[in-house]
Each structure stands twice: as structure tokens, then as C-alpha cells.
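With one protein chain withheld, the remaining protein chains of the complex are depicted in position.
Going in written order, the chains are labelled A and B, and every chain counts its residues from 1.
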Amino acid sequence: MGGGCGNQGAFALTRSWSKMSIMQAYANPTRFLNLTQPLVPWLWAVTIGLFATGLIMGWNAPPDYQQGETVRIMYVHVPAAWSAMMVYTIMAIASATGFIFRHPLADAAAKTAAPFGAVFTFLALVTGSIWGEPMWGTWWVWDARLTSMFVLFLLYLGYMAIWQAIEEPQRAARIAGIIAIAGFINIPIIKFSVDWWNSLHQPASVFRMDRPTIAPELLWPLLIMGLGYTFLFLVLHLTAIKTEITSRRIRQMRIANIREL
Amino acid sequence: MSAAFALLKRDLRLAFRQAGGTGTALGFFLTFVVLLPLGLGPDQALLQRIAPGALWIALLLSVLLSADRIFQSDYDDGSLEIMAMGPQDLGLMALTKAFSHWLTAGLPLAIAAPILGLLINLEPERMLPQAIAMLIGSMALSLLASLGAAVTLGIRRGGPLVSLLILPLYVPVLIFGVAASGGMTQKPALLILAAISLASLVLCPWGAAAAIRAHLR
Partner (left out) sequence: MTRKQKRLMMLCAGLAVLAVAAGLVLYAMRDNIVFFYTPSDITEKAIPPGTRIRLGGLVEQGSFKKGEGAVVTFTVTDTLKTIPVTYTGQLPDLFREGQGVVTEGALDATGLFVADTVLAKHDENYMPKELADSLKEKGVWNEGKKP
């Protein structure tokens, strides 16, 4: 086999290929934007509502019997960690889709998800550190959960660096996709790290086989905050995809202009 | 198969005759091991405690340092393109190149490490487990380096980028590698290290071939 689709007739193919990619870029993304953009204001409303409810409920929730008021850090920390993993999963799925079907919309979705994921990961690491200092007695330990979460942060950075380094979007998407898919192995490691190794980090409280081990009045604000983070990501992601599609169109128009000259 | 052998022979010859091959990797390794006790001060007990981990970090960095020679020069002079167009499976070619990298970087370093370990007070009874763990683990290191090298082909100043991309994938190798070099969890850690190497044996050449194709397209 080999890099068959190209090199021999590369020059002859360039014109028709670029025409095709312009078509691809216009056809589906336009429909996607028409479908999703009207939703954006509503999504913002839902997001703000969820955050307001979650924060107020979290503020009024009773203090934990052991951690006292410090337990409230959970309402920022835990949803951030959930979102960080969710975003990576979305990014890996989008990368795989882009890799198999060569669809520019999937590439754009994967590319734009990464910075948000990195921010969520960073937030989870920092808030966890702030909680760990008084509770565990240390800012940081290299136990399995913390290490795997740190690796997730590095993976996000590497992924974004690839997009920075390669100029041509199709090629960057293909290469960055390989990194995203290879790094996906880390997600189950993060999730089960607390079960496989006896780590310092506590085991799962919410997503577990039996019932959650958080009292309902502490759990509800957490779930609402989790939903709030999810919606926040959704609305930011849709906006970022729109920006990405627009900037690609501008790029393609410029290239088309140069060709005509 | 014969094409893979021919490629292996050519790569080995290049690695031994060209600058930046085995000699550089060994030199870097030696530098690290010599500088470490000078930086830490003369604490034999401390050195003994950190020796296995220090040797692993030295191995990891030396492999990383020589990663770009796996594909870069072949990419520059166009021979990689010819390989990609030829009838041979590109994944097999990537595997061959990773293997020749291991033969010229990982293998000599794994053999030299326990001996250089004497310089940093490695316990004598730890030498054999250290060498075995490094022998197995360095395969994964070379394979992952080949993936990183393939991904960053043709990117100007790709060196720092390779480090950033490959570092997260090296973390499990380092953790289980150090654990497999001695201590109480030696056996399970060695098994997991072997599993990592086997998994990279299949997945890395495949990923590297996909990356090369994407770059040559």
C-alpha cells in the first residue's frame, strides 16, 4: 500500500481536489450552523440558570460532617474534572470521525474542543490542590488519580501544539487526530485509577455501581453544577465551531483568490 | 520481508557511521549520570535510593534526544516517499525503523546502564533487574519515539514538540519501569511493562504509518 492517493498525479489533482474540499466545507457546515446557531441564546439562558441555581444551592448546602465548609470546593472541582474527561472523549470521537470520514466539521469540532478541555483540567487540578492542602495536608501528591489527570493536561497541550505547528488544516487534523486517539487510553485510567491502585484520592462517590455515597442535600447542587458545566461547554463549543468554520472559509476564499490571479 | 531486512541493514549502518547515532545517545547518558552526583552532592545513601529512577530518566531522555533521526533524514532526502509508494506495507517499514532505533539506542543503553549505575551507587543486586526492565521498557520507548517522530515530520523546530507529545505517553513506562527495576512490586510491574511494550509494538507502527501518509499526501 502506501500514500497512494496522491503523489504521482499530485499536480493534476490539485485543482479538482481543492474544488471538492471547498464544496465539503460549504455543504454540511452551513446546514449545521443554520441548525445550531438559533439555539445559542437559549443555551446561554439555560447555562446561566443552571449555574445560578447550582451556586446558590451549593452555598446553602449544609457543611459536611468532617470537611466542614471546605466541602463546597467540590461544586467547582468535581464538575470541572467530569467536564475535562467528557471533552476529551468528545474530542477523540470527533477525531476518529474526521479520520475515517474525512469530514471537516468533525475536524473543526475536535480542534475547538481542546482549549476548553485544557481549561477544565487546569481548573480541576488547581481547585483540587486548594482542597488538598487543608484536608490531606499537601498541595500535591503523585498518586494515580492526580498523575493521570496531569497527563490529561499534557495531552491537551500537545494536541493544541500540533494544530499550532502544522499550517495546512487537513494535514493538521489528521496528525492531531492520531495524538487524540492514542491519548484516549488515559481516560479509563483516570476513571478507574482510584479502584486499581489504593490512591490517596477518594474513590468514586457519584458514578458507582451501587448508590451514590453523597447525602442528597449535598448531591443535588453537585449534579446541577455538573449539568451547568456541560451546557457551558456546549454553548462555548458551538460558538467556537462557528468561528472555526468562518475562518476556514476566509482562508479558502483567499486561496481561491490567489489561484485566480 | 527481505525489504524490511534491507532497510534494517541500511539503518544500522547509518546509525553506526553517522554522527548523532549510538555514540551520541551513549554520550548523553554518560553526561547525565556523571552530572547527577556532582549536582546532588556526596550523599551515597541518597544516590543509592534514587539510582534506579535516575537511570530510567537518563534512558528516557537519551531515547527522546535521538528520536528525530528515525524518520527525519529519510523524509528530507525523499527516500521515505519512495518507501511509502512502494509495494511494501508502510506499517512494517515503520516497525523496522523503530526496531533499528531500539537496536542502536535502547539496547546499548540498557546494557550500559547497570554498569554506569556503579557511578551513582546502584546496589549490585539491583543491576540485573534494572537491565531486564530497561531492555523490555526501552522497546516501548523506541516505538513511542517513532510515533512522535512520524507525527512531527517536516515541522520546523519539531524537537520541543516531540518532547511535549511523547512525554505523557512515556509516563506509564517510567512509572512501571522504575517499579520493575526492584522493590516489592517488581513482578507485576514487569508484566505491565511488557504489556505496554507489546501494545506499542502493534499500535505505534500503525499510527506512525498513518502519520507519514498524512504528511506525504
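We take it that contacts are C-beta pairs under 8 Å (C-beta built on N, C-alpha and C of every residue); 3 or more make two chains touch, one makes a residue touch a chain.
As the structure is a computational prediction, the values presented were derived from the model and not from experiment.
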Of A:Trp42, A:Trp59 or A:Trp196, the residue in touch with the unshown chain: A:Trp196
Which of A:Asn28, A:Thr53 or A:Gln67 contacts the chain that the document leaves out: A:Gln67
From A:Val126, A:Ala204 or A:Ile255, residue that would touch the chain that is not displayed: A:Ala204
Residue among A:Val40, A:Ile93, A:Met160 or A:Ile214 that touches the chain left out of view: A:Ile214
Touching residues (missing chain, whole complex) on chain A: 1, 61-68, 70-71, 74, 134-138, 141, 143-144, 196-200, 202-205, 213-215, 217-219
Where the unshown chain meets chain B, residue by residue: 49, 87, 89, 91-92, 176, 179, 184-185, 187-189, 191-192, 194-196, 198-199, 201-203, 206
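What we mean here is this: only the chains that are shown with their structure count from here on.
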Sites on chain A touched by chain B in the complex: 1-8, 99, 147, 151, 154-155, 157-158, 161-162, 165-166, 171, 174-175, 178-179, 181-183, 186
Contact footprint of chain A on chain B as seen in their complex: 81, 83-87, 89-90, 147, 151-152, 155, 158, 161, 164-165, 167-169, 171, 175, 203, 207, 210-217
